[in-house]
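We show some of the complex, not the whole, and keep each chain where it was.
Chain nomenclature is as follows: A and B, assigned in order of appearance, with residue numbering initiated at 1 for each chain independently.
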Amino acid sequence: MKKLKIAVAGLGRIGKIHLKNLSRNFPEIEVVAVMDVFDESKAIADEFNVPEFTKSFDDLLAVPGVDAVVICSPTDTHADYVVKAAQAGKQIFCEKPLDLSLQRVKEVMSIIGETGVKLMLGFNRRFDPEFRKIRQLVQNDAIGEIQIVKITSRDPGPPPVEYVKVSGGMFLDMTIHDFDMARYISGKQVKEVFAKGAVMVDPEIGKAGDIDTAVITLTFEDNSMAVIDNCRKAVYGYDQRLEVFGSKGMVQAENNFPNNHKLYTESGISGDLPLHFFLERYDASYNQEMREFVDALVSGVEMPVDGNDGLQSIAIGLAAKKSVAENRAVKLSEVMV
Amino acid sequence: MKKLKIAVAGLGRIGKIHLKNLSRNFPEIEVVAVMDVFDESKAIADEFNVPEFTKSFDDLLAVPGVDAVVICSPTDTHADYVVKAAQAGKQIFCEKPLDLSLQRVKEVMSIIGETGVKLMLGFNRRFDPEFRKIRQLVQNDAIGEIQIVKITSRDPGPPPVEYVKVSGGMFLDMTIHDFDMARYISGKQVKEVFAKGAVMVDPEIGKAGDIDTAVITLTFEDNSMAVIDNCRKAVYGYDQRLEVFGSKGMVQAENNFPNNHKLYTESGISGDLPLHFFLERYDASYNQEMREFVDALVSGVEMPVDGNDGLQSIAIGLAAKKSVAENRAVKLSEVMV
């Protein structure tokens, strides 16, 4: 069987995960080229026996025979790279978000539509076994009509303030995953957002114009609700929980732990903290995400996460920002272009 | 030792619980009289060996030697009975709420103040061992500065629609306990409320002008937040959970269960549902509540829940109603008289 040829752009934390998974676990493809702006990243190419290393995206696209590209470069390059790849006729996996501007996202989606290539967006949590199980139960009507979706999503620590400044803000950088999860689990459209935010972790984040703690209420089109609580810093680690309440019952996904031990001593019962951060917690999801990208490439079926999924989550994020700024409920239609 | 003489007004579900606890568990007091509008309730007086049974509150107050009254009659009698008891110089325990009108609550509190009697309000959940433990951990700085309080509070089934119509609405009837819990656990004042409500359990509730499902965001004066989710019907029973997230950690109170068994069979692992409703779930809290009322009577210390606690929770409830009606964040100062 002829192997699909894949190129990977960007060898940061996520790029390396995708490269590792693609190299080791999927015999039906081969990674023929990787690109990164740093010379040092060539060592990574060598480690995974990738024959070509380039420093520009144009050079990557020019490597002969590439069928698909996996884009893991910084957010501000996503839109340009996706457009170039589409125009070169490559199938595309791109990390979220496509862009922080809804206008630009729409333009890119329009170009994608014209070229006929496929685009998959990297909302990796959709591929997490815990959340998959919840969605499957919801879809099997185990809890009936959804009334309330509850998402707890807290990071172990904030990113550097320099990053905060260019991140688009907590809602577009961090909560965007939760917005997508609310849509994924419920299968519903969000119509309104109310968000309260505070600076309780680091005053520097406030000076950078952002918040670090928030509670967000989403209203779906049928008036059912989702509520998300976020914090940039949970001293006990990465807190990723989900609960769905409906007319027939309720289902919860707990955190994942490095092990299940319980220690009983004179001073109490104790156990380990949850898996520390996204690399550990969502390890399986990254592999499954590539699995489904490759499967869709091979089989020609629809991509499991598409451009509209990215568009909706960005719009919800923009509405949340507006809601905090104006301390009022904001309709999605107010921000949607 | 001379025993304190207590009279109980109202022998509905809660009145009977208080009567039972007072009769059996506190040797330092005696219940000398009970009052109920129904003749049949005399049998209850007999069951607990209470010497006097009356059908009017005035007659109850006239029983010689009564030191304190425990008022468990319908909500619309609370204010009048409290005023009468205060004017007769009796110490008072009254079920929540004092009244649905903030104006009337203020009047009653003013009269109480003039008479110098003590008033304790029946926010029984403050005496629940689970929530007590959480508060103690919070006060011992186990979780540092509070950032987010999360309360899940769902009933096993809605009350009759006839009751809904006179209840003051879900926020004043059901959520009022959660509003008090948010204040009790955090020790903070609420400054703003945003609430979303929906009718998802029973359209009749909607026709009665009420909601049955809600998500409420409270903002405290220091910008930290509480989020409450409510439903009038959880098919799996009474769902009463609490989580407090802060700068040093997070603490959770789980539901209470009739037992801890786990059954493993071919079809999965299963266990029993939570204790069904408030009588079972808060059994210990009702006893402890009377314990502390009696202790305060005997020792002369402050009552553990006072009139202002009732006032604040009603104000939050009124703000929540206004928030749903106007779909906007409502400041407490907008509703406070």
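Following the convention adopted for this analysis, a residue touches a chain if its C-beta (ideal position, glycine included) is under 8 Å from a C-beta of that chain, and two chains touch if they have at least 3 such contacts.
What you see is a predicted model, and the numbers here were worked out from it, not measured in a lab.
Of 4 total copies in the complete assembly of this structure file, 2 are presented in place.
Here is the rule we use: only the chains that are shown with their structure count from here on.
Chain A and chain B have centres, each the mean of its CA atoms, that are 42 Å apart.
Of all residues in chain B, those touching chain A in their complex are 145, 147-148, 150, 152, 154, 194, 196, 198, 200-201, 213, 215, 217, 219, 223-225, 227, 229, 231, 233-236, 239, 245, 247-250, 327-329.
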